Structure formats: C-alpha cells, structure tokens
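Of the protein chains in this complex, all but one are displayed in their positions.
Naming follows writing order (A and B), and every chain is counted from residue 1.
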Amino acid sequence: MKRMKSYSLVLGASFVSVLFVVMLISLVYTPHPPNEMNIRERLQAPSVRHWLGTDNFGRDILSRVMVGSQTAFEVGAVSVAIGLLGGFLVGTLAGYMGRWVDELLMRATDALLAFPGILLALLLVSISKPSLFQTMLAIGILSIPSFARVIRSGVLQHKEADYVKAARGLGAGHANLIFVQIAPNIASSVVTTAALSFSTAILIEAALSYLGLGVQPPDPSWGRMLNEAQSYLAKAPWFTLAPGLLITLTVLGFNLLGDGIRDLRDKKS
Amino acid sequence: MREAAAIATEASLLDIRNLQIRLRRTRGAGLSVLDGVSLTVERGETIGIVGESGCGKSVLSLSILGLLPSAMRIGGGEIWYEGRHPLHTMTDRDIRAFRGKEIAMIFQDPMSSLNHGLTIGYQITETLRLHLGYSRKEARERAVWLLRKVGLPRPESLLREYPHQLSGGMRQRVMIAIAVSCNPGLLIADEPTTALDVTIQAQILDLMRQIREEDGTSILLISHDFGVIADMCDRVLVMYAGQIVESGTVDDLFERPLHPYTAGLLRSIPTPAKKNSPLYSIEGHVPALHERGAGCRFASRCAHATERCRTEQPELVAYRGGHAARCFLAEAEGGNRHAAV
Partner (left out) sequence: MNYYARRLLTLLLTVLFVLLLTFAAFRIIPGNPALVILGTEATDAQIALLEEKLGTDRPLAEQFADWLVAAFRLDFGESLRFSEPVTHLIAGRLPVTVSLAVMSLVLTIAVGIPLGIIASRARGKAADMLVTIGTQLGLAVPSFWMGIMLILAFGLTLKWFAVSTFTPWSENPWLAVKSLVLPSAALAVPQIAIVVRYLRTSMLEQLGLDYVRTARSKGLRESTVLYKHVLKNALLPVITIIGINFGELLAGSLVIEQVFTLPGIGSLLITAIGNRDYPLVQGLVVLIAFTVIAINFVVDLSYRWLDPKIRLQ
C-alpha cells in the first residue's frame, strides 16, 4: 500500500507540472495565433499543419487548448485564493472565538455546503453579467466552507496544545499564534484542500462556460470550446476530444496530487 | 454422550502430529510460526494450551479448521480427526463440513466475534440450517432450547436482538450456544474468558464444564491464564515461541514443573498469599519469528541458561507418566527435579 500512495503523489505532481509547463509555453508561443480565423481551413481533421485539427472558424485547436490552460489555471488559482482567504477568516474566527460565533459560522458553512456546487455558482453568476471575474468569485465563495472547516478544526486541535499554551504564556500575540504556532501544523491539510478545490474549480468553470454562463469571449475556455464543438460533433469529432481530455487530465492531476499529499500526511502521523 | 463415542475406535478424537506452520512469501529460509507441534485430544477430555501471547496458541487452534490467516500455510505434519479425517489435506470445500459441525470454536472477544449487523437468532439458526438441514421453524425452536441451555433468560425475545444489546457475558453465552448448536465432538475455546470480568469468567467456565458433562464434548482450551487452565483441564501443554516446551497432567505441572518457563508462568499467577508482594513476571519478551536463534528459544530469558542452551536446541523428552519437557536441565537430572526458579 505504501508504494501505491507515493505513486498517486508522483503521478499527480507530474500531470500538474506538465500542464503547468504547457500553460507557461502558451504565454510566449503557440503553433498558430489562437484567434486567427481561416474559413478555408475550417473543421479540418488533425494533420501535420494542425496537430489537433481546426474548429468551425478554421482556428488551430492545439493553440486554442494551450491558451485555454491559462484560463483554467487562472480560475483555479484565483478561486482557491478567495476560498482560502475566506476560509481562513471564517475558520480562525470560529475556532478562536468558540461559543455562539463558532455555532453561527459553522451553521452558515453547513448551509453553504447544502447547495450543490454548480447550483450556488449558477445563483451567483445569475445576478450580474457573466465574466471571468464573476466565475472566479462564485467558485471561490463556494470553496470557502471546506477551507473553513479544515482551518477551524486545525485551530481547535492546536489551540490547547502545550506548545501553543507555552507560546501564549510567553506573551505571543494572536497573529504569532496563528501564523507561527498553528499554521505549520495544518499546512498539509490546507494544501490537500487547495488541490482538491483546484480541481473542483476547473470542473465548475468548465460546466459554467459550457452553459455560456462562465468565461466569455474573447477569453479562451475549454468548457466553451466543448459547447462550440457539440454543434459539429458528427462532422468534426476531434474538436470535442482535445478540450475534454485536457479538463479530465487536469482534474485528475490535481485530485491525485491532493490525495497523495493527504496520504503522505496520514503516513507520517 | 455422542453416538460417535459409542462406536469409538482406538483413534484419538484429534491427533496433531509434528505440525509445521510457515509464513508464505518469506525470502530465504521460510520462517516457521509453529515448529513440530504434536498433541492428541481424547474423547471427553479437556486439554489446555498455555503460554504468553505470541507463542502460537491461536495459530495452532486456527490451523485445525484450516482458518489460518492468508499469510500462513501448513508446511508439514498432519492433523487427523477421529483417526480417519485428514484435516490438513482437505480442500476448503471439504473442511467446511467439519467447521461448526464436528469442531466448533469460541473466540476471545464476544463483542467483535459476533456480527453486529445480524440478529442473535439469525446467527444461531444459520449453522443449524446449514449443517443439520433444519427448517426455519425447527431451527428457531432448537435456538430457543440452546439459549435456555446456556442459561440465557427470555430466549424468545433474545432471538430478535442484536449483539450490542447484550452484556459481554451474555454474548459469550450466545457464542457458546452457537458453538454447541450442532453437538460438535470438539470445542476449541481460544481465550474464552479473557475479555470478561472475573465473576463472569467463573460463570462461563462453569457453563463449559456443564456442556462437557451433558454432551461429552472434548475441549481444547487455550489461555494465557494458568489459573483457568488448572481449573478446567486434565492435561496441559505449555507453548513457547511456536514450540511445545512442556506437557503433562495439571498436577505434574503444578507440583513438578520441569521447564523454567512453566515455573515462571506458575510464579506469575496472582494468589491471595502473594497479595502484598509485587506480582512476579518473567523478564523480557517472547522472541519474534526472526529473533529465534539456534539454541533453546527460552535461553534469552532463562536464569539458568548455559552456553549449550544458547547454541543447541533441546528436544522434547518424555519422563515418568508422560510428563515431557524441552530442557537440558531437566534432561541432566532425568526429570527428577523441580525446575529451579
């Protein structure tokens, strides 16, 4: 079993790194300009010139999925940051204050968790015009509860620990207690949650964009590519393959990474 | 009395000869868990096996019914039931006919040994329907009778209850009811009272004695507690690190222990007389499989160990009245001594 666990971590980390490198490359180089239309070359099957074929406007699909990874990583990173920040505030407040503050905040996170992720995202994007920022904000908000829970239980667990009491006895301030004493102890659970939230974010962004309620043109998105591809499913099946596979692999990578980190921590303790 | 006893042949009920249990998948020389264990159980007899945990008592009991953990296998030797059933060579399918019918087992922890998701009634009637072909109704009636036999109150309603609703002692009574349901020839009880309170312990031992009287069942009783063994058994086997180190009648062992390990075990029995002195315990621990050296396995903990004990393995030698021991000291004195303590 031990082999198995490190294997999750290694596989996850390599998937994520490869995708990250592809994303970095796409910032400076793509085989074709991703938005260059060429009506004469529309819906071409994969070839030497267009490795993954072309879309309905004759755009190079490889270039477009490469640029799409930028959106995926941006949405993942920003929404995880929002979730982490919100979760940190809620979690430390609840864990630290205890009593009714804790009760209220935890009931609120329970309620938030009662919403299926995509429904909450739909509710949030429905109140103003869909955009990249809106999508990230919505996904960020719905990942707050999981971070809040992890951080709260970490604070509760370590609040009464001897080394924290000792530090408090020595006159350490709240900030010191939280960041210096407690944070390192819950870092691995937070990183696990971050990795899993990252993959959830990518899945939800893809779904929202597929529905036309997420990322809007000209920002590239795998989810929206799938929407466009569906109209040409019979004529150009390759059009749907590349973005779909990339979403799957990215989500798989982050899930494996998250599980791997959690197993590593479990093994240590 | 069982019918089988009436047509009794010369053969022992259970005859284990030179049994070897090895670990599967061990690199190099296979590590042996049990090493040349032989024992016989006669009809109506109660045999005790005593030793600290990790000596191989449970492995021995599980091997009889082919219930060894998947990491272990029988590496040699024979296990005969009624002189004509070679349990050691049987396929899983064949040996199932013996499990629970001819030979039944009782385990240590009655909470975890019963299935918490099934009713008491189901767990008792299951074997009756399987081995004796009882109908649902017959099995139910027999189950009520069995529960009454093992001294449980309100048997009818008990059938519908779940194990966690019962106390530890009651659960062990249920376990015994299940074990004796098909009137087995041999009952293997692996630490049947260890998880129970002292007063409950005595009740359960009484119940087992009662079963033995009423049904003529032979019992193989495994315990780390010499007191329990002395209370119940005719003959005793002392196991240490996968071997039998001494065997004999209860009286022999109590009065003239030949092996220093037996002597140590006897000294560590708490008695009222020793109430105020700290309880004795043998220093050190049972060597793990890979720690077993070439010499006597007890040498590392033995106060009398000589150079020979550390390099050469003593044989199990029988002395007067079948009293046997695996010890050079006993050999030297021809078994005519009390083992030095």
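Following the convention adopted for this analysis, a residue touches a chain if its C-beta (ideal position, glycine included) is under 8 Å from a C-beta of that chain, and two chains touch if they have at least 3 such contacts.
Treat the numbers as computed from the prediction; the structure is a model and nothing was measured.
**Q** One chain is left out of this view; which of A:L19, A:V125 or A:V164 touches it in the full complex?
**A** The missing chain is touched by A:V125.
**Q** Determine which one of A:A108, A:A167 or A:V191 touches the chain that has been left out.
**A** Among A:A108, A:A167 or A:V191, only A:A108 touches the chain that is not shown.
**Q** Would you mind spotting which of B:R17, B:R73, B:K101 or B:R148 touches the chain that isn't drawn?
**A** If we include the chain that is not displayed, B:K101 is the one touching it.
**Q** Out of B:D109, B:E138 or B:E331, which is the one that touches the chain we can't see?
**A** Only one listed residue reaches the unshown chain, and that is B:D109.
**Q** Can you name the residues of chain B that touch the chain not displayed here?
**A** Within chain B, the residues touching the omitted chain are 62, 65, 67, 92, 96-101, 104-105, 107, 109, 112-118, 126-127, 130-131, 162, 164-165, 175, 178.
**Q** If you put the missing chain back, which residues of chain A would it touch?
**A** 1, 3-4, 7-8, 107-108, 110-112, 114-119, 122-128, 199, 203, 206-207, 210-213, 226, 229-230, 233-234, 237, 240, 243-244, 247-249, 251-252, 255-256, 259
To be clear about the criterion, only the chains that are shown with their structure count from here on.
**Q** Between chain A and chain B, what's the gap in Å when you average each chain's C-alpha atoms?
**A** 58
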